[in-house]
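Can you keep this structure in mind? I'll have questions shortly.
A single protein chain has been removed from this complex, and every other one stays in its place.
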Amino acid sequence: MRFTAHTIANFLGGTVEGNSEVEVTGVSKIEEGVSGTLSFLANPKYENYLYTTKSSIVLVNQELKLNKPVGCTIVRVDDAYKAFASLLELYQQSKSEPVGIDKMSSIDDTAQIGENVYIGTFSVISKNAKIGNNVKIYPQVYIGNNVVVDDFTILYSGVKIYEDCKIGKNCVIHSGVVLGADGFGFAPQENDEHKKVPQVGNVVIEDYVEIGSNTTIDRATMGSTIIRKGAKLDNLIQIAHNVEIGERTFIAAQTGVAGSTKIGKNCLVGGQVGFSGHIQIADEVKIGAQSGIQSSIKEKGAVLQGAPAISLMNFQKSTIVFKSLPELRQEIIRLRNEVEQLKKRT
Amino acid sequence: MRFTAHTIANFLGGTVEGNSEVEVTGVSKIEEGVSGTLSFLANPKYENYLYTTKSSIVLVNQELKLNKPVGCTIVRVDDAYKAFASLLELYQQSKSEPVGIDKMSSIDDTAQIGENVYIGTFSVISKNAKIGNNVKIYPQVYIGNNVVVDDFTILYSGVKIYEDCKIGKNCVIHSGVVLGADGFGFAPQENDEHKKVPQVGNVVIEDYVEIGSNTTIDRATMGSTIIRKGAKLDNLIQIAHNVEIGERTFIAAQTGVAGSTKIGKNCLVGGQVGFSGHIQIADEVKIGAQSGIQSSIKEKGAVLQGAPAISLMNFQKSTIVFKSLPELRQEIIRLRNEVEQLKKRT
Partner (left out) sequence: MRFTAHTIANFLGGTVEGNSEVEVTGVSKIEEGVSGTLSFLANPKYENYLYTTKSSIVLVNQELKLNKPVGCTIVRVDDAYKAFASLLELYQQSKSEPVGIDKMSSIDDTAQIGENVYIGTFSVISKNAKIGNNVKIYPQVYIGNNVVVDDFTILYSGVKIYEDCKIGKNCVIHSGVVLGADGFGFAPQENDEHKKVPQVGNVVIEDYVEIGSNTTIDRATMGSTIIRKGAKLDNLIQIAHNVEIGERTFIAAQTGVAGSTKIGKNCLVGGQVGFSGHIQIADEVKIGAQSGIQSSIKEKGAVLQGAPAISLMNFQKSTIVFKSLPELRQEIIRLRNEVEQLKKRT
């Protein structure tokens, strides 16, 4: 794909300064610009890069005043960031989208397949599964019995979905994600052995959810493990049985949520956080990376960090003192000696 | 599958109160009960739910006295929890089990395949592999050369087993598990490069082990990385080369065990715990979530938490003081000033 500055300016309703015939074939950040790519300048902090960048074309805001000569072609638009974002989307959409059902896929006769679907090579669709319209299933995906995948959802290569799980519309599930494996439940027996507790529930993923690579979400013991509408989960996250993640909550990579915990709406959870089981987290809570959440958080919008987690401000102050604990102990020993001296003297 | 209260009571040797013809098609917790499902009430704490649940049938203990009218059909049995568990198992067993060898699997001529085996679509069984009787191998599994999988073991979709590994009887290995990849071993070279140390051992999984989704267990450098009989590993766990996990030890999700460490029998390890390499952990040790274990634990049954881990009680007390460290420091500064005043005065 090749575009000239002229074509881009036309599409965006902008104006060209410099060589309007220069071509780009990709995009780059202005500070990492390379020849043949398009960049944008929105934040004035980055203005200096405009005069040194190797990008061939840079989108800038209408009102920007140039303070030095530039080596690139400039396209002026109303909002450089929005214009760039709309070009990126166009670029994404213009990519040749996979379509059709590969003849080396395996689709059970009882499965229902919607219209305009892509099913890649070596993917398996099991009994009574129901695939909506415009769904894209990349190669080597496994869809168990009775699974539902609703319209416009994308399952990347190697996703595994156990039987009875339900995926909503417009979801994106990345490679290596496992949905619906058995929860970690075992009942102790008299003979010192453990018996597996049957896990007969499922996983429900609502609409507009994105799930990162190799994340695992276990099926409920009974009922459903639920990821609510618009939630976004990063890579390598563990969601245990009967957990519920609220609408539009974001969770960063490698976080783990133990069984039956419910996290509210619009929460922001950092990476490598651990949640104990059977607790509730209020809406709009923000939790710093590597925190340990051992009990319910009832205050909406609370901001916490640490293991066990305390208020962010408390955590920051305490960790500063933590560094000087050896000196603090020395000072206490000195005080003790001096107090003993004083006691003798008085 | 549909059962009436009458059928269920007959099967369990219980008695019906209410409409014995009401039908259920699934199960639910009594507090989340929905019409058409079966629940149970064992813990008296939950009795209130009995009068409000939407479940159609509830199993209760023989001696339970009703304090209010109920909307559901009741089935009285000797032990409601056990009765429910036995129904769940029946339900699991009644599901149509996959059988047979899919014609779109790839099985090397030199592999030995037992009786009554399921091998799913797009699975690969390599040279000299040995699959026992009643083994279930779901689609897209990879079994390397010389691998042994013993009777009644289940490998879910996408399990990958490198050559020479051995899996015992009655194991359950969930999707995305990788067994037998190379341990992380590199020898520094004179030219500032690192040479890979050949990893010529294997992984041995004994009987009745369950391993959660996307967990990784590396092969030994020499000898075997071993998961002993009845151990249960949750999701996304890392087990390094030459590690040994004792019988019936439970490890929660996202824990990591570094090379050559040996964990005893009947231990309970929380989630996101890290173990250093080359250490030994005694039997029956309990370790709290997110702990860091840097040295051997010799005391049988020790209960530890923290990073580095200390006794649970010590950890709890110290974390309480941690929160008030800024105030503690202030108090020390005040004491210092007052002691200086006193020294002047005396």
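Just so it is clear, A and B label the chains in written order, and each chain counts residues from 1 on its own.
Here is the rule we use: a contact is a pair of C-beta atoms (placed from the backbone, for glycine too) under 8 Å apart; a residue touches a chain by one contact, two chains touch by 3 or more.
All of these numbers come straight from a predicted model, not from anything done at the bench.
Undergrad: Who touches the missing chain here, B:Glu89, B:Asp182 or B:Asp207?
TA: Residue touching the absent chain, from the options given: B:Asp182.
Undergrad: From the list A:Ala42, A:Leu64, A:Ile101 or A:Val339, pick the residue that touches the absent chain.
TA: A:Val339
Undergrad: Considering the whole complex, which of A:His278, A:Lys298 or A:Arg329 touches the chain not shown?
TA: Candidates A:His278, A:Lys298 or A:Arg329; residue touching the omitted chain: A:Arg329.
Undergrad: Against the chain that's been left off, what residues of subunit B make contact? List them.
TA: So the residues of subunit B touching the unseen chain are 106, 122, 124, 140, 142, 144, 158, 160, 162, 176, 178, 181-182, 184, 186-187, 192-194, 196-198, 200, 214, 216, 218, 222-223, 236, 238, 240, 254, 256, 258, 272, 274, 276, 292, 307-308, 310, 314, 317-318, 320-322, 324, 328, 331-332, 335, 338-339, 342, 345-346.
Undergrad: Tell me, which residues in subunit A touch the chain that this view leaves out?
TA: Those residues of subunit A that touch the unshown chain are 26-29, 32, 85, 88-89, 91-92, 102, 104, 120-122, 138-140, 156-158, 172, 174-176, 208, 210, 212-214, 230, 232, 234-236, 248, 250, 252-254, 271-272, 289-290, 319, 322-323, 325-326, 328-329, 332, 335-336, 339, 342-343, 346.
One rule holds for everything that comes next: only the chains that are shown with their structure count from here on.
Undergrad: Using CA atom averages as chain centres, what separation in Å is found between subunit A and subunit B?
TA: 25
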